[in-house]
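A single protein chain has been omitted; all remaining protein chains appear in their positions.
Let's look at chain A:
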Amino acid sequence: MLVHSRGAKWAVWAVFLLLFVPLFALPLLVVLGASFATHWSSVLPSDLTTANYRAATRGEALQALTTSLLTATGASLLALAVGTWAALAGAALKKRYRRIMDALFVLPVAVPSVVVGLSILVAFSKPPMLLNGTRWIVILAHTVLVTAFAHQSVSAAITRLDPAYEQAAASLGARPSYVLWRVRLPLLLPSLTAAAGLCFALSMGELSATMMLYPPDWTPLPLLIYGATDRGALFTGSAVAVVLMAATLLVLFAVSRVRTRASYR
């Protein structure tokens, strides 16, 4: 730590808690409290119940959770494959072309996601590329939105990768494809899992673009939360939100376990 005196350390902690607790922790705690409530008219919620959770883990909500998990898994795997491929290809390009490609991949992040949703809806609503009304348009939209993050973090990892490894492999007689599968990708694995986790979390929470194009039989969880709070069912919505949060954190935790085993230094 940069601060050495005891008093200064306490001051830094105080500032940190003052900023962190109201901004980051309290809202989440409020949602957690609300998810157990039937009424919340005074300081603390009253008439605690688990009925909200019963509603949030069956029927429509369970269906939406499965939908979200499948969408996020599909989108993050697709984004990881496309992003990694592009990052590997970009690393072999000249600087000028690499810049153009980087800009291309950042575009969906720079543009508001509502616009991305709308453009995908318009683009895929007519044959021969008719995806509107299917689950694939949702997965596609999520993939487009999160690929930028996969591409960016894998690109950064490739730049940090010491070329000595692939050169040693090449001098030992390994063809470029063998070097890719046996040396480069394994060495990139920690970054790949980190990128996958990030993409998954982003996709689990995506609302604005999804809203533009989801079909009735493929409703991800954030839309259910939005619908519930829109109807005024705040406490059911909170319970669903906690389920969404828990499911996302659980997957991220599992991914980080893989990452710990894959890091070598």
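Brief remarks on what is shown
Rule of thumb we're sticking to: a residue touches a chain if its C-beta (ideal position, glycine included) is under 8 Å from a C-beta of that chain, and two chains touch if they have at least 3 such contacts; residues count from 1.
Note that in this section contacts and distances are computed from a predicted model.
Missing chain, UniProt protein name, picked from "Putative ABC transport system ATP-binding protein", "NH(3)-dependent NAD(+) synthetase", "ABC-type quaternary amine transporter" or "Sarcosine oxidase subunit beta": "ABC-type quaternary amine transporter". Touching the chain that is not shown, out of A:13, A:85, A:178 or A:253: A:178 (per the contact rule at the top). For the chain left out of this panel, the touching residue among A:34, A:139, A:169 or A:228 is A:169. Residues touching the missing chain, restricted to chain A, are 162, 164-165, 167-176, 178, 182-183, 186-187, 189, 262, 264-265 (touch as defined at the top).
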